[in-house]
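Since the structure comes first, as structure tokens, the remarks are kept for the end.
Note that this complex is displayed minus one protein chain, with the remaining chains in position.
In order of appearance the chains are A, B and C, and numbering begins at 1 in each one.
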Amino acid sequence: MGAGPRTTAPASVRMAVNLGGLEMKNPVTVASGTFAAGREYGDFVDVASLGAVTTKGVSLNGWEGNATPRIAETPSGMLNSIGLQNPGVAHLKAHDLPWLAERGATTIVNVSGHSFDEYVQVIEALEDAPVDAYEVNISCPNVDAGGMTIGCQTGSVEAVVSRCRAATKRPLIVKLTPNVTDVTEIARAAVSAGADALSLINTLLGMAVDAERRRPVLARGVGGLSGPAVKPVALRMVWEVHKAVDVPLLGMGGISCATDAVEFMLAGATAVAVGTANFVNPHATVEIIDGMAQYCERHGVEDVQELIGALEW
Amino acid sequence: MGAGPRTTAPASVRMAVNLGGLEMKNPVTVASGTFAAGREYGDFVDVASLGAVTTKGVSLNGWEGNATPRIAETPSGMLNSIGLQNPGVAHLKAHDLPWLAERGATTIVNVSGHSFDEYVQVIEALEDAPVDAYEVNISCPNVDAGGMTIGCQTGSVEAVVSRCRAATKRPLIVKLTPNVTDVTEIARAAVSAGADALSLINTLLGMAVDAERRRPVLARGVGGLSGPAVKPVALRMVWEVHKAVDVPLLGMGGISCATDAVEFMLAGATAVAVGTANFVNPHATVEIIDGMAQYCERHGVEDVQELIGALEW
Amino acid sequence: MALVNERARILANGEVGPNLYLMELAAPRIAASIEPGQFVHMKVPNMEAHILRRPFSVYARDAAAGTLEILYQAVGFGTDHMTRIEPERAEHLSGAELIGPVGRAWQQPAGARRALLVGGGVGAAPLFMLCEQLVGAGVRTDVVLGAQTEAALACRARYEALLDAPPRCATDDGSFGREGFCTSLVEEALAEAAAAGEPYGYLAVCGPEPLMKIVAGMAAEAGVPCEASMEKRMACGVGACLSCVVDTADGKKRACVDGPVFDARKVVW
Partner (left out) sequence: MALVNERARILANGEVGPNLYLMELAAPRIAASIEPGQFVHMKVPNMEAHILRRPFSVYARDAAAGTLEILYQAVGFGTDHMTRIEPERAEHLSGAELIGPVGRAWQQPAGARRALLVGGGVGAAPLFMLCEQLVGAGVRTDVVLGAQTEAALACRARYEALLDAPPRCATDDGSFGREGFCTSLVEEALAEAAAAGEPYGYLAVCGPEPLMKIVAGMAAEAGVPCEASMEKRMACGVGACLSCVVDTADGKKRACVDGPVFDARKVVW
């Protein structure tokens, strides 16, 4: 089967985790925006085999996104300035959520907005749809209104999270930006406003320059850095936040293999998301699930939850 | 000469720059802490050929530094937690500054302290020594007192910079940390307190985990991320700060080749520092100077200063 | 057609023109199903820090032998690195990985009896399998090729062997065929066909964007249905990441799966 995945996970290891009320059959989901709603990876990954599918950020009426070039390759990473292009929540409900539900996928919807109201409206529109949890993105560096600016101040974080909290009883995951002085302060604000779990990190704000053309590579100038390059920053923030709050964490940032995923769990994550690595290896998620189970078996770990925050220190 | 540098810089390009009063014969210095005071690289680099030598951070009485392991390799980068080990300012004056002066090097001394007073005392101790400029490090992530915590708040930045300013008439460069929400706010504070130039970025706070041993790789847990991985973040910050303040900038973070250096100048740097790349290629600085001159010639640039902030945007 | 991620052994790799290289890969599953105009998204072997895959159109395939050919130009780190890959003898080499077959193939109108194919630079390659298909279907096919020099017309010999009339060529330096841009040849071909009362029913163009824009304009003017193959920076290559969008009359479309071949009239150039 060519470069396909070898599914050799030991069945003896218990792989299920609970992410703030969200039951996941294993700790691995995808990072929002890197997997669409799963369909495009359908030839490579059975969406039901993942702990969850996290969909691309969705807004109320859809956004056009930014001009191209939207990506740039950087050392062990990439920049993107997609700009949250999406066809709006109605399209997601009509086309993608039923498809995911039919296949038995656990679904996390990543929610975006230009305003506090828009976040709430998106959640309200989804309350009757087959959604297992929301991930509120207060950390996208690629839109001018909303997004990251909200996620950088405790006041606005509390405001948006508490309004989202009031709009749903479903598990509410709040996604944090790494572009702050003290991520634990933001984390505490989100938790105090009602977040059931936190996900981190979103992308680091970065830039690439084309020296020959003397222009930024990205049409928008700056973009979000992801991939292996950011893993040390992500691990550090997961560790800091794990020590600072009591809710479970969804760790991400450069996870490319099972060892990376284990590192995030040891640092305090309850579950992990695979993002940029999907682009490199479309079987990445499946191979990571298998590899984590193998790691557990090799280390005599019967339940993957034993790894959470188990860093010796 | 094996893997030695090819010194083929076109002599026609004017390479001198002025960094806030510091005359540099070309825009290339080394990043503090990666080149000691030059002697260790003496077999590879003629220190007088550099725009300047920036010495390892020095404190008043010397520091022991952190336990080992002090470094970890990460994707396209490395973490360090040296912890500002240094033998103190008297040793620097007695051993290193005369050596640099004899060889005709332009010298920037990187200044550290545990307290506002210590920064001032180090500068005072150096005022009669052959020093061409000070770089005040308010951004080291590897010491508990002083260092980065000072560099994250406008109030403490103003306090320490204005006291250093009062202690010297020499060019005062203030080195900024990237681990902040808004680097332009910190930059403005430093400039308003009297900085002649700003240097950025210091390292990003990161962490590496050894999954097999279930421990952090670094004895201290966290460390500073440097190398190519951080270049996109560094470029973005140089660009932001260039637009925000009027003083010249010393850009650094992942510069490994002449093209990288040109990118930083286009984004707004007046000069650049080469750090981690010295470890990979001990001739890096020399090759970068040559390569920048060649770039200028190829692009019809007669004076390297034409590149500063020349990004078309 | 289901996508696969196929480990592909590199069988041959050599220079075939100024900065032009031909790579032959063993990838039987993709070779069996790929259609003209589709591409493969390649994980170039032995690159660690340059993490993204690179998209390449397929120049030729041999379904029976299970092989593909790619004609590529060295323009950056990845393609430059590719030029140094030696054909793999040893088993332990990691090999390339190809996602494919990706994208929308050329879709000539059913009734077209004459076709004009216009290839600029390496753009000549993604048109070759289309040319074979058209010739095989009995469509009278003319080809215009442009390049900087005679040596850069790396696909010319294959087109000559395939076609009754040799391709019309233009080179920037006049070293072969018409001196200057190939657009003048396109204009003449369109005019001649119209004058002869045997107008083209289909025009396919691949090459630098400015060339494609001009040719698309000429086709529109002449009322000839035209398709163009668009190049955009791609991350996923499967339609998931939205990095590769092309502005079209129907909004932003993904070059990787909604293209790379687009109806040229729909593209907002």
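Keep in mind that, in the parts below, a contact is a pair of C-beta atoms (placed from the backbone, for glycine too) under 8 Å apart; a residue touches a chain by one contact, two chains touch by 3 or more.
These figures come from a predicted structure and were not determined experimentally.
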Using the contact definition given at the top, list the shown chains touched by the missing chain. A, B, C
Sole contact to the chain not displayed, among B:L19, B:V47, B:L60 or B:M78: B:M78
Of the candidates A:T29, A:T55, A:S76 or A:N281, the residue in contact with the absent chain is A:S76
Touching the unshown chain, chain B contributes residues 2-4, 33-36, 40-41, 43-44, 56, 64-65, 68-73, 75-78, 80, 82, 85, 227-228, 276, 278-283
For chain A, the residues touching the chain missing from this view: 75-76, 228
At which residues does chain C meet the chain that is not included here? 46-50, 84, 86, 90, 92
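One rule holds in what follows: only the chains that are shown with their structure count from here on.
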Which chain would you call central, comparing Cα centres to the global Cα centre? A
Need the most distant chain from chain B, centre defined as the mean of C-alpha atoms. C
Go ahead and note the Å separation of the Cα centroids belonging to chain A and chain C. 36
Indicate the whole-number Å distance between the mean C-alpha point of chain B and the mean C-alpha point of chain C. 47
Shared interface positions of chain C, touching two or more other chains: 49
Where does chain B touch two or more other chains at once, residue-wise? 75-76, 228
